[in-house]
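To start, the structure under review is shown below, and the notes come after it.
What you see is the complex with one protein chain gone and the rest in place.
What follows is chain A.
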Amino acid sequence: MARVNPEFAGAVKESKAFNASACMNCGVCSAVCHMGIELLPRKLFRYVLLGIEEKVLANVETIYSCLLCKMCEVNCPASVHIAENVRFLRHYINKKVYQL
């Protein structure tokens, strides 16, 4: 169970760097990811869009294990800037969790 938190979603969206609203949940990103990351972009981005912050923070390690190879991004039919989004989330976590 998770409750939506529009403040978290809003804070993320305000950055302009994060954009996942075009994601159609098609799953191409997961099919091409050679790391086989369990937390797929589409799942992660859903958490962000819905503002479920605790789910995002519970997956910090996975978010950092992405290679930013952009394999998913070049194959995304909706042109979501996946790597950019992941980079932004790291930035957010750096500040919020690690106070860097």
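The working rule: a contact is a pair of C-beta atoms (placed from the backbone, for glycine too) under 8 Å apart; a residue touches a chain by one contact, two chains touch by 3 or more; residues count from 1.
The rule is simple: contacts and distances are computed from a predicted model.
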{"item": "The complex's invisible chain, by UniProt name, from \"Transporter substrate-binding domain-containing protein\", \"Transketolase\", \"Hydrogenase expression/formation protein HypC\" or \"Heterodisulfide reductase subunit A\"", "value": "\"Heterodisulfide reductase subunit A\""}
{"item": "Identified contact with the non-displayed chain, of A:Leu50, A:Met71 or A:Ile93", "value": "A:Leu50"}
{"item": "Chain A, residues in touch with the chain not shown (by the definition above)", "value": "1-4, 6, 9-10, 13, 21-22, 25, 42-43, 46-47, 49-50, 52"}
